[in-house]
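The structure appears below as structure tokens.
Below, a portion of the complex is reproduced, with chain positions unchanged.
Labels A and B are assigned to the chains in the order they are written; within every chain, residues are numbered from 1.
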Amino acid sequence: MAEESGITVAELARHLGGELRGDGARVVRTVATLEQAGPEAVSWVGDQRHLRQLEQTRAGAVLIGRDIEPPAGRTVIRVADPDLALCDVLRVIGPSPERVPPGVHPSAVIGAGAVVEGAAIGPHVTIGARARIGAGTQLHAGVYVGADTRIGRDCVLWPNVVVRERTAVGDRVMIHSNTTIGTDGFGYLQRGGRHHKIPQVGRVVIEDDVEIGANAAIDRARSGETRIRRGTKIDNLVQIAHNCDIGEDCIIVGQCGISGSVTLGHHVLLSGHVGVIDHVRIADGVTVAATSIVFGDLAGGRTYRGSPAVEKMVFGRQQVSLQRLPKALAELRALTKRVEQLESAANHPETG
Amino acid sequence: MAEESGITVAELARHLGGELRGDGARVVRTVATLEQAGPEAVSWVGDQRHLRQLEQTRAGAVLIGRDIEPPAGRTVIRVADPDLALCDVLRVIGPSPERVPPGVHPSAVIGAGAVVEGAAIGPHVTIGARARIGAGTQLHAGVYVGADTRIGRDCVLWPNVVVRERTAVGDRVMIHSNTTIGTDGFGYLQRGGRHHKIPQVGRVVIEDDVEIGANAAIDRARSGETRIRRGTKIDNLVQIAHNCDIGEDCIIVGQCGISGSVTLGHHVLLSGHVGVIDHVRIADGVTVAATSIVFGDLAGGRTYRGSPAVEKMVFGRQQVSLQRLPKALAELRALTKRVEQLESAANHPETG
């Protein structure tokens, strides 16, 4: 973290593996757009449209693509991907997310046989018996990790996250505050008008590089597993029910609700507030537009919208039809009158 | 918990009150389907369709109905209701949910005059003054119980549940992690463009055998009570607003939102993502399909769907009409032309 002291442009170029042109001794402390940047700010050209602004910027240094020839007199760092390099710059010059200090806070309660070597355990954390927390992982204040749960390396669990017993979490997973992983699936037997709880003896598996937003809930499987596969990103207030299998590199936006035993392929994008009915299968590369409801299986690589969700073009035709409907109903009434007149004329030709 | 050591089929039969046929000395340790079961697994015939698989299974023991004559040489336990018995088996041979050890964890903070005899109080729990926690009840880590709240016997509150002051919770209630019970209802007086908070002086009453999922919110009443009646089951991320009265044995699936002063009868089923507008009354035995929105009172014993929710058959006709609409608009245009031709012919009979 260089928030206070800043970093020289030369150091930054080295860190990014970029090619420095200009004054490497300058110190930068912040990130800003080309327009807003001052002499202590790093800026970037993410797009050819920004090139003109590059000439006028007051930025201390600018990230540009290797394919761009910088204007004379500018201090730039040439990189393969300026947008991606910008993310690295933000990590270096901050402000950084808060970190849990290394070691175990004295107020934390660690269960018998739990392993926390190399992890950073915050205040008021509770870790169950035989749980294993990987090196480099941070458990912020108030986190609960149940018995026999395994959390991999370099994870971050933000304050008050709950990960119930027997869950498996991979490496580099981030889970945001007040989210619940591994709670019971919602399942009952109906007998004589009463609901009898079906024990939920399965578990949740979260693979590497998954991120889960705040106040979300992912249920354990009735038996077997609920699985979130590598690289998938889940937003706030999302519900994923028991026995779902969410593919790799999916994006699930805020307030989506995924019912039990749903299967998502890889690279599925569910926009905000989408609902998926139980046992549905959504194939690789599907996009579902915001607030749609998926009632049946969806074939791969296409975009769907509506409730029930249909292919985007079909939805578009439906919407156009709906907008025409009030006018069409008036036309139908008028046409009916014209037909009546024709009929009347045909029946009484003498008066025609 | 017999997870490690297993249990003999004879012991299991006794526990279930079932009739043993075959080798009672066998030890079983797990539950699996007829297809997947090995010799240490219990399986079950929940359905006549499974009978053929019963002949081929490798399961150590099989739960079957009393009306089924077991094939020779099979070890079976005959019970009145194999599905229900299976739930009991899962409770016996686990894996069991994590339990809070008996007694009060030294890190818990217990308010003046609070009574916790016979309850199991986990780490970092806070219990307000004069609260009463029943015997056999488990409060997992990080739970908060407010002043003057009463929690009955044999309840389980999972980590980080919040139950605010003056709430009443019955016996055998389960509340999942990060759920909030008894937060203020959402009510303001508008005066001169500002919103003045109306004090929410009522409370929440949760009757026996209710289960509430994770990350849900149930508001206290403005005055009087918000009440969840006996045996009702509520899923994750559900919102129940102030002064609602939810009947007995209802099922409320994930992400439903129930506005203020709504009344539900008994055995109402709200599927996922359903919304109910304030002051609506839903009668006994109503089912509302997923993602429907209820804008008015619903008569009992029927199924409703759509937004606004209408009877299922009406909804079905609407959907069929909608699908026909684009074609109908084209037909209307074509018909208009044909009428024009007829009119033209009628006006100019000589050219007909």
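As a convention for this text, a contact is a pair of C-beta atoms (placed from the backbone, for glycine too) under 8 Å apart; a residue touches a chain by one contact, two chains touch by 3 or more.
Remember, predicted model here, so these are calculated numbers, not experimental data.
What's in place is 2 chains of the same protein, and the file's complete complex has 3 copies in all.
Following the convention adopted for this analysis, only the chains that are shown with their structure count from here on.
Note: centroid distance subunit A to subunit B, computed from Cα atoms, is 27 Å. Interface residues of subunit B facing subunit A in the complex, by the touch rule stated above, are 31, 81, 83-84, 87, 90-91, 94-95, 97-98, 105, 107, 122-124, 140-142, 158-160, 174, 176-178, 211, 213-215, 231, 233, 235-237, 249, 251, 253-255, 267, 272-273, 290-291, 322, 325-326, 328-329, 332, 335-336, 339, 342-343, 346.
Interface of subunit A with subunit B (complex): residues 107, 109, 124, 126, 128, 142, 144, 146-147, 160, 162, 164-166, 178-180, 183-184, 186, 188-189, 191, 193-199, 201, 215-217, 219, 223, 237, 239, 241, 255, 257, 259, 275, 277, 293, 307, 317-318, 320-322, 324-325, 328, 331-332, 335, 338-339, 342, 345-346, 352.
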